[in-house]
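Quick one: the structure is below, and I'll ask about it shortly.
The complex is shown incomplete by one protein chain, all other protein chains being positioned as in the whole.
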Amino acid sequence: MKIAVCFKIIADYDRLSGKDWEWDECRFVDMSFVRRVFNCFDESALETVLKLSRQLENVSDTVELTALTVDDEQGDLFLKHLMAVGYDHAVRICCNNRLDLRFNPLVISHLISRYIKQEGQKLVVLGMQGGEGDNGQTGFLVAEQLGWPCIREVIDVVRAESPDCLKVFSRIDGAILKQTIKLPMVLIMGHSLNSPYLRVPTLRQKLNAKKKQLTIVSNIELGLDNDALLNKDKTLMDLYGQKPGKSCVFLEGKTAQEQAQRLYDQYLKERLS
Amino acid sequence: MTLTREAIVEHLKNIVGKERVITDEQVLKENSHDRYKKFETIFGVYTTPIPAAVVKLADTNQVSDVLKFLNENKINSVAKTGGTATEGGLETIVENSVVLDGSQMNQIIKIDETNMLATAQCGVNLGELEDRLREQGFTTGHSPQSKPLAHMGGLVATRSIGQFSTLYGAIEDMVIGLEAVFPNGEITRIKNVPRRSCGPDIRHVIIGNEGALCYITEVTVKIYKYFPENNEFLAWALDDMTTGFKILREVMVEGYRPSVARLYDAEDGTQHSFDQFAEDKCVLMFMAEGNEHLARATAQGIAQIVEKYDECRKIDSRLIENWFNHLNWGPEKIAEERELIRKNLHIGFTTEVSGNWDCINTIYENAIKRIREEYPHIEDLTMLGGHSSHSYQTGTNLYFVYDYDVKDCKPEEEINKYHIALNALIVEETLKAGGSMVHHHGIGKYRTPWTKQEHGSAYYILKGLKDQFDPNGIMNTGTIYPVE
Partner (left out) sequence: MKAALVLSFDTTSLQQQVHEINLMLNNISTGFSSVELWLFYKDRKPEFFPEISCPLSDIKLIKVDNAHSPESYLQLLVHLMGQYPIDLLMFSSDGSGEELATRLAYRLNGSSCLKVEDCSLTSAKLEIIKPVYGNNLTARFVLESSPYCLSVAKQPCSPVKMTQMEFLKMETITLDQTQPWWVKETLTILDPPKTGLSDADLVLVVGQGAKNKETVDILKGIANTIGAQFGASRPVVMNAWADMNRLIGASGLIISPKLCIAAGVSGTGVFSVGIKSSGFIVAINIDSKARIFQIADVGIVGDVQAVLSELEKVILVEKDKKDSSHGFIEDRTQ
């Protein structure tokens, strides 16, 4: 079975301080000085699929895993990492750098679904949301374009008895839904307690991955010219930073006991009554 | 006659009051180890004997009274403050040991702006002291990764070093005076003077004693003016460590004193995401700091030296600055590490050594080579690299870093199968090349097999100290000195 996981690399926002949140005339925030990390929901998706592929291989199904991202060259390092942890193919869809794809999940989903149609994957897994746009829509749109069923807020996926099905656990209003679903399908990962982090490759795996080739595909090769990548859906008018913080009063105190007493006397007493 | 566990606890309660003697099972378990056995303890396995009690000491007199009692009854003690030790120094390997916890002796006694001195009790958190000083425009200049958690007593006891050591020196360069209590209850104070020629420098009997000779109760360190606005980061990518060591040497020998001077190999750089801007390259970085003129001249001088080397490609200094600002280990980082270990059975360890300029590259190459060739579980390694982070006129340190998947062994077997074996190869290669086997973590309890080899004929002096000050051997048995 061919499986694709789509992921996004984002700047580690936790490493930006208040003053770093500035943007240029095109409303791009400069984050070139901050390390980049896997978007957390995508990281769960990547690890979940690695675990799933182990299960599928145990029943002698051949599994072919593809990791797919839409990014510039900076994505290559992460693709190599994914080859080292067990992805068979690492694909980067590259577009003209000057195009703003941040708030354009429609175009991203076009690129992804065209690649999937071309390669014939039966399962596509994506995280439910990711910066910079925080659009939360790409997975749904991929499902629409492929015409496949789609399960949102997935927390786990495991092998089913029938080889053309998977058991999918997802979160719905007030319950966890366990469904056996026939392939093909799009799964949108939510909070996965089983696989929050991606595994770490060994030295040997890293070395072997270095020898493997990444696949770079351009939007043109996928039949979408630059004009087709423009955002015709919505126009970004402005960005706003956080409202200025409150002026926090720090409570002094030599011991935790003193601090707690002061907190209680000065602030909590009236509020707790 | 040896006292029973219950009798020890009773006596301790009489000395310090019952509220200061902790015998809660979980607390005792937590106090039986340090970060050395982090793997097994994360899985709830405690192989070290559980101490009889943890005593929360209130003041120097209590330290004296408790030590006198332990000494008279030959009960082993383990001195502890912030608890960030990494080398087993806090392990209670002797049955019915007593942990002497100084973390509640946490008063900043004085900040003396005229003489540029700060005096603190042993349980003062360095981060807190540093914050207080910075509010007044000063700094200790001491900034180890453990700063958010470590306390002054422990930092001095282990000869700790900070990230700005190349300018400010290590803790032994900062300590001016001390108060310490010896096992017989003797309280000793070394006065604060700029320098003197009155016999050997006895501060060094106390600094780095790891609780094996005495208990540090109070520390006075010098302070510096703090000019963060002048900080300037510089960084380059380069092909190999040999060039890096050469440049580090040149910078030091030319007399520049950057606060930070670090050299990472490509593999170690990966775990800091350096591969995102210097893939497969070593990274060399500096920070110039201090008053405006000095900082500027230092940055310019270093840049001039590095730029002679064609191999070096300049890196956006903001990348390094941002990384550096997130380097410290607070409780959140430790929690994150614990969870990664628990979930992925994946763990990292380090071994830090030092060597003169003429042998440092040999130590680096030979140790890595030997691990690659001889270590039987190399397949489980996910990372093997190193960096230099503290340079001197005469040489530098090397911090070997290795991560591995723990496979096919019980939690309590992990340390032997992996860290102890890897650590041994590095220590052996270091000693063979003429370096020192421990740069700044302290010997603790696991590098003691090499203490004698480390000191050679000078072990006579080291041994003499133990015989003189701790004849009953009640001070952190098995630390620094091998168990005979």
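As written, the chains take the letters A and B, and residue 1 is the first residue of each chain.
Throughout what follows, a residue touches a chain if its C-beta (ideal position, glycine included) is under 8 Å from a C-beta of that chain, and two chains touch if they have at least 3 such contacts.
All values reported here derive from a predicted model rather than from experimental measurement.
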Task: Contact residue for the chain not shown (choose from A:Ile3, A:Val124, A:Ile181 or A:Leu222) - done: A:Ile181
Open item on the list: Just checking the interface: what residues of subunit A touch the absent partner chain?
Closed with: 10, 13-14, 16, 18, 21, 29, 40, 102-103, 106, 129, 131-137, 140-141, 143-144, 149-150, 152-153, 160, 162, 165, 171-182, 185, 190-191, 193, 196, 232-242, 245-246, 248-251, 253, 255-257, 259-261, 263-264, 266-269, 271-272
Open item on the list: Contact with the hidden chain only, please: which subunit B residues?
Closed with: 26, 127-128, 131, 148-149, 330-332, 334-336, 338-339
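The definition used in the following text is that only the chains that are shown with their structure count from here on.
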- [ ] Enumerate the contact residues on subunit B facing subunit A in the complex.
- [x] 106-107, 272-273, 275-276, 279, 316, 318-319, 321-323, 325-326, 340, 343-344, 346, 378-384, 403, 405
- [ ] Quick one: which bits of subunit A touch subunit B in the complex? Just the residue numbers, please.
- [x] 15, 32-36, 74, 77, 196-197, 199-204, 206, 254-255
